[in-house]
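One chain of protein is taken out of this complex; the other chains stay put.
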Amino acid sequence: MEYDLMIAGSGGQGILACGKIFAYAGMNENLQVTYYPSYGAEVRGGTTRCGVRYSDVTIASPIVDSADALIVFNEPSLRKYISYLKHGGMLVCNSSLVHKLPHNGTYTVHQVPATDIAIELGNEKVCNMVMSGFFLNLMPRISKQSLLKAMDEVFDDIKPALKQLNQSAMEKGMEYAG
Amino acid sequence: MTTYTVPEILNEARTHYCAGCGHGILHRLVAEVIDEMGLREEAIGVAPVGCAVIAYEYLNFDMSEAAHGRAPAVATGIKRSLPDKLVFTYQGDGDLLAIGCTELIHAANRGENITIFFANNNVYGMTGGQMAPTTLEGQKTLTTPSGRNIKDTGHPIDAMKLLENFQSVVFLARGILTSPKEIAKTKSYIRKAFEIQQQGIGFSMVEVLSQCPTYWRMTPVNALKHIEQTVTKQFPTGIFKDI
Partner (left out) sequence: MTEKILLCGNEAIAEAAIQSGCRYYYGYPITPQNEISAYMSYRMPQVGGTFIQAESELAAINMVYGTATTGKRVLTSSSGPGISLKQEGISYLAGSELPAVIVNVMRAGPGLGNITPSQADYFQATRGGGHGDYRTIVLAPASVQESADLTKRAFVLADKYRIPVMLLLDGMQGQMREPVLIEPLKETEQFDKSWCLTGCKGRKPNIARSLYLEDKALPDLNERLLKRYAEIEKREIDVDQYKTGDADIVIVAYGTPARMCRSMVDLFRKKGVKVGLFRPITLWPFPYDLLEKTSKHTQEYLVVEWSAGQLIEDVRLALGKSKPIHFHGVLGGRLMKINEVESKLDSIIANMGAHI
């Protein structure tokens, strides 16, 4: 089994945390896994991305250049990284911020208004957890249990209220996927 | 009558210093104080790059060299590893205030519990008598042949003024070695600085205006007069900070 995931959005949207959670979750499933972030000079704004690779065997390179799934949090990152999605891959969009989809794509598209759902929950920042939950239902090898454990491992130092909010956001995302 | 002998803390070596140089006296003062405090076996000194580079040939306890200017960083590493030892650096004006100014300022600002002895003789001795950060206005050196021009080279840097506003600096004093009375006063500064370190209070520094007859082109006696009459005008003596 080999599965490559790319997550992209703007700096500050929790892209890297989302990637770390999926990497941790893969580890919890006893898969070989690598996580590699883009790291630029800008701290906020701009586009940021990370790649997570899963495999049953040793992973040669952590670079994702032909992703099985591309998760985009906003439109600029969709435009910038759509070429990294392989033919027949899966595009997962935050439809609150992505309005224009490319024509004639050779991939399946899944949309969730993650920012709107996060705002309804009272904190726009948990958009990444909504996206995570939504994607979880589309990703066969990661169980909910592994993802929850991964969230604890990545956010090991947060207040109980925020932990609860993250979990609710993740579950809302899962529900939306149905 | 007092007879001066070589204490255990000083090696019976002839120093390489020029006739009339202040380093020999300052070495002895530091050594005597350590001896009187019974701390020879607890002391770790850091030698500079400059005339005192082989101070460890004369001082009979554990010592380290340091790259030029980096003695406060080396001392930081030693003191953090062995907080109970008496750790000091012994540095000249080029080492401390030119190439090592950054290390000095930041060790002082961190309040490292170390002591710095600063031998300020207004000139680079080891390399042949070039301008130092503390060279006086108008002073002739190898690289200021017409005398130091402050418009071109800046003013002499006053280490006491530089450091006194740092909140973590605990003790600052400047002494001279021109007479038994002044030497005794300078020795009391050295002792105070070490006592402060022993109490763990923080950063201490004693500057000593030291004579360099060779590169001042003076006799040893005139060099002492020069310190009393001229150098102390630029660099006044006394205690500048004592918290």
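Descriptive notes on the structure:
We call the chains A and B, going by the order they appear; numbering starts again at 1 in every chain.
Heads up, the rule we're going with is that contacts are C-beta pairs under 8 Å (C-beta built on N, C-alpha and C of every residue); 3 or more make two chains touch, one makes a residue touch a chain.
Keep in mind that what you see is a predicted model, and the values were worked out from it rather than measured.
Touch with the chain that is not drawn comes from one residue among B:Ala73, B:Ile116, B:Met160 or B:Ile183, which is B:Ala73. Considering A:Val33, A:Val112 or A:Met151, the position touching the chain not shown turns out to be A:Val33 (whole complex).
Touching the missing chain, out of A:Tyr24, A:Phe73 or A:Tyr107, is residue A:Tyr24. Touching residues on subunit B toward the chain that is not drawn are 40-44, 46, 53-54, 56, 60-67, 70, 73-82, 85, 102-103, 105-106, 110.
By the touch definition given at the top, subunit A reaches the unshown chain through residues 20, 23-24, 27, 32-37, 39-41, 58-63, 65, 153.
We take it that only the chains that are shown with their structure count from here on.
Between the Cα centres of subunit A and subunit B there is a gap of 61 Å.
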